[in-house]
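My structure is below; once you've seen it, I'll send some questions.
For this depiction, one protein chain was excluded, whereas all remaining protein chains were kept in their positions.
For clarity, chains are labelled A and B in written order, and residue numbers in each chain start from 1.
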Amino acid sequence: MNIDDATAAANDRLADRDDMIVCVNVDKFYGDFQALKGVTATIKEGEVAVVCGPSGSGKSTWIRCINRLEVHQGGDIVVDGIELTNDLRNIEKIRSEVGMVFQQFNLFPHLTVLDNITLAPIWVRKKPRAEAESMARALLERVGIPEQAEKFPGQLSGGQQQRVAIARSLAMEPRVMLFDEPTSALDPEMIKEVLDVMKELARSGITMMVVTHEMGFAREVADRIMFMEGGEIVEVGTPEHFFTNPTEDRTKLFLSQIL
Amino acid sequence: MAINSPPSIHHERPPLYRDVTVVKWVVQIVALLLTLGALWFLANQAGDNLRASNVPTDYDFLSVNPGIDLSSGIDTDPDTGGRALWVGMVNTLRMAIAGILVATILGVIVGLARLSNNWLLKKIGTVFVETLRNVPLLVQILFYGAVFASLDRVTAEVGPINGWLHISNKGLSMPRAHIADGFYQWVIVLLVGLVVANFLRKRRIAQQDVTGEETYPILSAFGLMVVVAVIGWFIHPIFGFIGGIFEALSALVSSIPETALQFVIGALCLGTSAYWIRGFLNSRRTPAGLAKLTDDDYFRMIFAAVGGVVGAFFFLVLWPGLSSWMINSTSDLFEVLGNKFGNGRSGRPLDVDLPNIVQTGKFPNYGPSGLNFSIGFAAVFFGVVFYTAAFIAEIVRGGILAVPKGQTEAAASLGLRRSTALRRVIIPQALRVMLPPLGNQYLNLTKNTSLAIAVGYSDIVQVGQTVYNQTGKTLPVVSIWMFFYLSCSLSISVIVNFFNVRMKIVER
Partner (left out) sequence: MQEEDPISVALKQEEDAAPNEAPRLSVLQWLRSNLFSNWANAILTLLGALAAFLMLRGVLNFVFSENREWVAVRTNLRALMTLSYPESQYVRVWVALGFVVGLAGLSAGIWSDWGGLPIRRLATWFMGIGGLIALCVVVREPSVLMDSEGKALSTLEGSLQRESFGAAMADRVDWWIAALVLFTVGAVLWSRYSSVQRRHVELPITSIVYVGIGIAILTLWVVPYGHYAFVDGTYIAESGTTVAFSTQMPWTVMWVLLGLGFLVGRFLRSSQYVGMSKTGSNLLWLICPFALFWVVLRDPALDYGHVMSTDLPMGLAFGLLGAGALWLLTRSDIGEAGRIAATLLLIFAIFNWVAAFFGWYPMLQKARISFLLLAFAALLAPNFIGDIAKRRQLVLGWVGVMALVHYLATMINTPSTVDLQSDEFLGGLGLTLFVAVIVVVLSFPLGVLLALGRTSKFPIFRMLSTSYIEIIRGVPLISVLIFFSVMVPLFLPDGMELAELAAVLTGYTLFSAAYLAENVRGGLQSITKGQYEAADAIGLTSAQRTGFIVLPQALTVSIPQLVGQVISSFKETSLLAIIGLFDFLRVANSVIPAQSEFMGVKREGILVVAMIYFFFNFIISKYSQRLERRVGLGER
């Protein structure tokens, strides 16, 4: 892999931080199709990593392996020092430390916005209800929709739903946030409101791993961009390196199609 | 490339009680063992209790005269318990098949009536459906039974058309066509005709596809069948030689050694599980070699293997009688078939008898020569037919409503006539939606015939109850019921699935 000066600088900046997510030779098969081919990467604490690539390249599969929505079949995944194995306790711990935002929002349609957010803090983190609710209201304030607390998800627009989903994940006070194409299912005019929330989050210093096609977002806030194709990480670099001077042909081709 | 160098990871095996896979499989296996244990315990208990009460669980009663009379059926005075149950099964099937046919026709009519734009028909259909659906079937059957029982008594000249059709509190009696000597040879002629007619139909279709002219494939095939049937009526004795073939087959089957068949069955069990495992491994094979198997996969394969071995053990060691039973019954079947074709059977295939009324003792009654339907049959028949028709009507209505309106409009815009649009566009799509619930209703109808017990029609449940009341063999009788009904359910779902698959192919 090629690293230019900017990337080296970025690496230096990140080098002294702790490892947050470590993946070593992660393999994943669906029947006879290999979705991940020995993915190896480390994401540091407080880093914002954007994963991009053509559809079917395995980026969603990878991110879903990290909180074991999919079970990887080879290699190792370590999140915040906890290895992701068959150990029930480790799975529980990792899931309560890793928040995830889905493409289809996946809010619980039978619960109000407030209940959606407080469910996990109350029943997983064992918080008193009053405390959980006040935190939920604060989070709704933070994502810009404090007035929607009593509504049901079905009554909100797509952008609002996705912001509720972000608030729901944040309510668990996660150390890592995973975003699986958070804007792909949104109408164009709603993408910005979600991206704004994500930018604000990125600046707050939380570790983020984002699968997205929003190159503007990547350029603005990403510490590093990873390009995947065919189940492998093809190229890793800072935004400047990635957009101005990509080394791999496959990256160039992808960028020419998307920009 | 410091940042991407894989750090050394210290692996540790989680303790067993926290390991997802171990927990998952231990829980399941414990549940399985508990279930099997409970079943074993209950069976054991039942065995003890039965032994204590001196009623051994065996099937001897099948070949002993139960000394019972049945109210209706192909044999009202069966000489063995097996025969009695057989009569009950035939009665159930007769009721179920007749019921399915009539209920479907009635249901379709009512369903269409509810869809029509004629206000009166719609209302009549609605009243029909809502009334019959909301009253329990048993109540309906008992009501019909009570109504029929209050009809006039049988007398020597009870009508409506004396000598042809009799309706009374003993039921309905009408002319009967019955199987005579030459029937089975005639069936062979019909089968041959069927093959030829099918061939003709396909040819006609092909011809139509080439020339574009209407060739009426189904009509001509049907005509051919009629011609064959008529000709066969006279020439059927030429197939008398088939009896010899069946007898030879019977001898051939009975010469198979029992142990050989036994080993074949055992090998079949092992082979099936081996085949499954191979297929499973194949499905996990990737171009780059065998994909990594998860613990689940290993457990599955182990289970399949254990299942195969247990099955083989069961058939080889625990139930060695199976093979001799299979050999004997197959041989018997061929022999019976052979007799049906026996020499000198050159009479007419079918005979018709008129009903008669005989004076047995004090009271007149229907004689055996006509086709007699008892009050019980009529009550159950009307009950299941009306009840099921109400449900079928709703299925038909829903199925047709489920076809989007755009389909009708599209067909009209192509210039299809209304009848063609119905036949080629609407009904195929509606049928696809309707088939699964229709199959369910047929199944329900078959099961509901068991309510015959309330009005004394001799279906399998009623006969079974009489038999176990006489012999005390409750468990075997119940097992026969279960076996019979499960086979019925299975057959119906196989048939429905067959059509379902065909419909799906039509869709593409």
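The rule we apply is simple: a contact is a pair of C-beta atoms (placed from the backbone, for glycine too) under 8 Å apart; a residue touches a chain by one contact, two chains touch by 3 or more.
Computed from a prediction, not measured in an experiment: that's the story for all the values here.
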Chains still shown that are in contact with the chain withheld from the display
A, B
In the complete assembly, which of B:22, B:68, B:98 or B:135 touches the absent chain?
B:135
Of B:62, B:454 or B:496, the one touching the omitted chain in the full complex
B:454
Which of these touches the unseen chain: A:109, A:146 or A:205?
A:109
Among A:72, A:95, A:163 or A:241, which residue is in contact with the omitted chain in the full complex?
A:95
Which residues does subunit B use to touch the chain missing from this display?
24, 27-29, 31-32, 35, 41-42, 45-46, 49-50, 116-121, 124, 130-131, 133-140, 142-143, 146-147, 149-150, 300, 303, 394-395, 397-399, 401-402, 433-434, 436-437, 447-448, 450-451, 453-454, 461, 465, 468, 474-475, 478, 481-482, 485-486, 488-490
Interface residues of subunit A (partner: the chain not displayed):
64, 67-69, 92, 95-96, 98-100, 102, 104, 106-110, 119-120, 122-124, 126-129, 154, 168-169, 172
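Convention: only the chains that are shown with their structure count from here on.
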Per the C-alpha means, the centres of subunit A and subunit B lie apart by a whole-Å value of 55
Can you tell me which positions in subunit B touch subunit A when the two form their complex?
1-4, 6-7, 9-12, 14-15, 18-23, 283-288, 291-292, 294
Subunit B partner contacts - residues on subunit A that touch it in the complex:
1, 3, 11, 14-15, 19, 22, 24-25, 27, 29, 31-34, 40-42, 44, 71, 73-74, 76, 78, 83, 85-91, 236
